[in-house]
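Report on the structure given below.
In this view, the complex is presented without one of its protein chains, the others remaining in place.
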Amino acid sequence: MLLQKEMIGKHYRDLASAGDEGSKVVYTFVPGNLTELMGSFGVLPVLPEINALQSGMRKLSGDYISEAEKQGHSEDVCTYVKCDIGMLKKGNVGPTGLKLPEPDLLLLSYTGCFTFMKWFELLRQEYDCPVAMLHVPYQADGRIHDHHRDYIVEQLESEVIPKLEQVTGRRFDEERLRQRLALSAEAENDLVWVLESAKNVPSPIDAYFGGVYYIGPIFTAFRGTQAGVEYYQTLRAEIEERLAERRGPTTPEGELEEERYRLVMEGPPNWTSFREFWRMFSEEGAVVVASSYTKVGGLYDRGFRHDPERPLATLADYCMGCYTNLSLPARVDLIADYIREYRADGFMINSVKSCNSFSVGQLLMLRQLEERTGVPGGFIESDLVDPRYFSSANIKNRIESYLQMLEQKRGTAA
Amino acid sequence: MNIFVGVDLGSTTTKAVLLDERGTIAGRGITNSRSNYEVASRVAREEALVTARFNLVRNALVADSELAGIADGFVPLLERTFRREQYRDQLRRLRGELHRSGDRGRRSQSPTRLREVLDLIVDEMDERADRHFGALAVRKSDFFRDLAGGDYMALAERFAEPGGVEFETLSGLFDRAILPVENSVSETPMEELVGRALDAAVGASGPRGGAAAGLELAVARVRSTPLEELSSVGTGYGRQRLPFPKEQIRSEILCHGLGAHVMFPATKTVLDIGGQDTKAIQVDENGIVTSFQMNDRCAAGCGRYLGYIADEMNLGVHELGPLAQQATTCVKINSTCTVFAGAELRERLSLGQRREDILAGLHRAIVLRAMSLLARSGGVREEFTFTGGVARNPAAVAALEQLVAENYGERTINISPDSIYTGALGAALFALSASRKAA
Amino acid sequence: MNGDGQLFVVGVDVGSSAVKTAVVRMPAEGADEILALRTDRIRRRDLRKVIHEAYPLVLAEAGIEPGEVAYTASTGEGELVDFRRGHFYGMTTHARGAVFLEPQARSVLDVGALHARAMRIDARSKILGYRMTSQCASGSGQFLENVARYLGVSLDEVGPLSCGARSPEQVSSICAVLAETDVINMVSRGIATADILKGIHLSMAGRYVKLLRAIGAGEEHVLITGGLAADAGLANAMRECAEQGEMSMTIHTHPDSIYAGALGAALWGGFRHRVLARRAAQARREVS
Partner (left out) sequence: MNAELAQLLDRVRGLSEDVDFACVREWKGQGSGRKAVGYMPIYVPRELIHASGMLPVGVLGAGDRLEIIRGDAYFQSYICHIPRSTIEMALTGRLDVLDGMLFPSICDVIRNLSGMWRLLFPDRYVRYVDVPQNFSPDVGGAYWRRELEQLWSDFSGLAGRPRDARALARSLEIYNENRREIRRLYEARSLEPWLYPASELYLVTRAGSVLPPEEHTTLLRRYRELVAEESERREEDLSRIVLVGTFCEQPPLGLLLTLERAGCSIVDDDLLLGLRWLTEDVPEEGDPLDRLAAAYLECSCQTASVYQPEGRRGGWLVESVKRNQAEGVIFCAPSFCDPALLEQPMLVEALAAEGIPHTQFKYSENTGQFAVIREQAGTFSDSIRLWSEA
């Protein structure tokens, strides 16, 4: 964890000094992010989603959101957007307290969410900088079509790369991209190992609350870097040790003593009360063994690896394969598999108000998963970064009732 | 006798159920929830103990061939007598509190004048007690607050002007005085009230000679039977505040599921509409919850919705249903929010729409919301049990029956007159099984 | 209209909790003058009857005959005012009424039984921007009334009690109906009535300040109108919230704030009357 803090700290310092160093800055999104490509151009990425979630964790999001609402944004829409706009209006100071540089390019990888498009159109109004739009077709029928891949590659060639070249003044260097892709694949192997360590009983990790720390670097600026590779090596070693000693996952209260429930989680966590939320599970001995949220920036555990042999095509496949770009049936399949593979006692859906991309259809997923797996599901509602939508008592009541239900069920089965 | 206690601390009512060792219901008690949860749960429990005693009396009488004939008349008499005693006792405390708040206020009226009027009102209330507890009386509510409140307001309206006191002042005083009355326990122990009632009932019941002696003996035996609480479990909205250790607290969802299962063993789907939340629960053949859904914290769609509407119309909650059943058409209510629905109601009334028809619409609205929740939890399966306070409302039941039939076809719908106790029953069952396991 | 060019106009503001009526004398020149004001609580009475009964009473109070009224305007839920000549929308009238009561007012916050509306206006009471609360009555006047009832205090006592609170209890936004249990909870935790009220005022004020912020109210003179203007506790809490939010607006109330809608309707009625009269005169001139 310490290592991660350092990495992130350095990244924000680099960003703060981008102007003085003459580095170019590109804003982009987590799902379908083209980190390797950006890296090959030497630009620094800023991920507004991450800023928003960090603001949530540091309890600043409430103010930012109301600032955006004051600017005329509706209370109904995604709070990540409002949190970001609010932060911008309040001086664009990033999570580490350093000011963020303005973008030289907005790289709109339009993957798995329509709100992304509006978000960057809104930012474009503010910054008047170029936008590169990469339209990633939705995997509506559960598979990747060749002509969809071609469409993405063509867009990379005709839209994204030329704009990066124009902004940086550098030429596209395919070899550098390949190198980065190779580094990505290496880190991805270790990440998958870490996530799959949760198949052990008891699990050495929590693949949701703990999981967000594990995916942090690979979903953001550090994929395709040496630092990223090393981070995952260290992480893997740590978990190997934990596993050998049969130790449980870390929780806000220290190490978990007894694993009483194994859960699969669907949906992003709440950030404004992240620890409190986590504690509601850990106090009852509930461990999340697999989650879909940790797949929004890539679904590596189902076999995808960045492939240096097909540099642009692999980027296309990566974009299309992110979790929120999967069709609902594919999402149901995935979670049903997780429930079986990870021997889960139950699954829980955290439905967040902000995110239609995640939330629409979750109630049907709930039904379908229960029918298919015979495992009962739980349903809670909150939001990502809007503190107004975290009703602690309510959520606690539901989690508690749900876990007691699992226990009661187990009681009769035994 | 050993007993096991389940307490369901709801948002509007607090219920207690006592089970004996064989799992049969020994007694039930209910009171309105109030700011002091501990008092609420204690009162509910004591009420349940009282009914347990009454049941014991009944059993003793039925068991005795000579007395069996009078059991049917005696127990209700006993109950009425007890309630009247209890009501009077509470009235005494109300009088005290009324005086106290009357003296405290800085009002333009002279305190003595105010006291006089208050006394006039309470005296009259005391005299009216028999109207509530007479043999043929239809009691409007189980709760002192409602019974006394109704009388008080009516009398205040009558005495205010001649007494030279403003009605608003009087009504304000009641609102203030009722709180401490509810939140403290009577100095007269419940057992003593029960004893008094027993004595009075024996005196008034009329059997002579040997029967009288037998009755006295049976009653004396019941009076001396100890009721020992072996374990208890708490549930409900306020369960976290109950003075119980954590392992004696159970989620209300599980309790409702189990309670419904025990009342109607073939139950598959349970709908509970309580005062402040609505739950749709699916259970398996053992009464174990397999999935559930509950609504958000918004009164639209809960019992309070109807309570609020009843207030708006100056009616008691129990009067709403029967009125709505006299509707000729069902008005579509546009407002979701309870408060706005209240405003809509006034607006519609002023436009000349019939009260009954609007009420029918309001009942349908709340049931519609419950239907969505049911659908969300997995639909209505055979058999279906409707619990919670709103199950006492015939119009809500009728609307539910109709909508269930329309959407799911024929389903057996179970409704028990005791359905309000479902959660407490479930809790008591948990208490019983915990102690069996421990043994 | 009298020969001296003065007008008598009436405004009827039909709210969800009360009907407010105002009679105003508008001289040809000089300041307009309030002749009579009246509130009639509806409280489960037939609304039509309330309106019809109030009208002659308020005229009598003003000392004028029905025939002398130049224009009767309704506002709010005005459909039942079948003797009106015209209708103006609530925000239009509250804005006008506000400027009449306090000419410096540049923002108006109208808090009634069900809704709250914030408006930014100019010196002629033209509405530059507005925001309203949604279809949830949490934080409305009705909500406060309910809370007061659960606490056993009268509406008049609410303000003074709240102003005297020492350590207000933090209250999150709560359902106006379920507030009963929340309030009971607070009482059960031994929290003083005054602190509960102040907490609720602060939570309402927070929402209202947000509304004001959303319409871009800056360093201005804000006038509270509607029924809750009578509640000193709310105004007080608003001041605290504004201060906390580092907003330099000043919050005001006026003793006749509750009549802002009725007054505005009356005044607009007078305005329209003169416009119409002018047009008619012109038409006559053209004919002759």
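Each chain carries a letter (A, B and C) given by its place in the written order, and its residues are counted from 1.
Basically, a contact is a pair of C-beta atoms (placed from the backbone, for glycine too) under 8 Å apart; a residue touches a chain by one contact, two chains touch by 3 or more.
Note that the coordinates shown come from a computational prediction; the quantities given were computed from them, not determined experimentally.
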| item | value |
| --- | --- |
| Where the missing chain makes contact, among the chains that are shown | A, B, C |
| Of B:47, B:182, B:277 or B:344, the residue in touch with the unshown chain | B:344 |
| Per the touch definition above, residue among A:151, A:193 or A:274 touching the missing chain | A:151 |
| Touch criterion as defined above, residue of A:57, A:77, A:93 or A:144 at the omitted chain | A:77 |
| Residue among A:28, A:197 or A:359 touching the omitted chain | A:359 |
| Touch residues of chain C, complete complex, unshown partner | 77, 88-92, 115, 124, 126-127, 130, 132, 135, 268 |
| Chain B residues touching the omitted chain (full complex) | 296, 332, 334-335, 340, 344, 368, 371-376, 403, 407 |
| Sites on chain A contacted by the missing partner chain, in the whole complex | 71-74, 76-78, 81, 108, 110, 113-115, 117-119, 121-122, 125, 131, 133, 135, 137-138, 140-141, 147-148, 150-151, 154-155, 158-159, 327-329, 331-332, 351, 353, 356-357, 359-364, 368, 381 |
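The definition used in the following text is that only the chains that are shown with their structure count from here on.
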| item | value |
| --- | --- |
| Central chain (distance from its CA mean to the mean of all protein CA atoms) | B |
| Pair of chains ranked first by number of touching C-beta pairs | B-C |
| Separation of chain A from chain C, taking each centre as the mean of its C-alpha atoms, in whole Å | 49 |
| Centroid spacing, where centroids are CA-atom means, of chain B and chain C in whole angstrom | 41 |
| Chain A, residues touching no fewer than two other chains | none |
| Multi-chain contact sites of chain B, meaning residues that touch two or more partners | 297 |
| Parts of chain B lying in touch with chain A, wherever the complex brings them together | 250-254, 286, 288-294, 296-297, 376, 378 |
| Complex contact set, residues of chain A against chain B | 363, 367, 370, 376-377, 379, 381, 391, 394, 397-398, 400-401, 404-405, 408-409, 412 |
| Chain A contact footprint on chain C (complex, rising order) | 173, 210, 213-214, 216 |
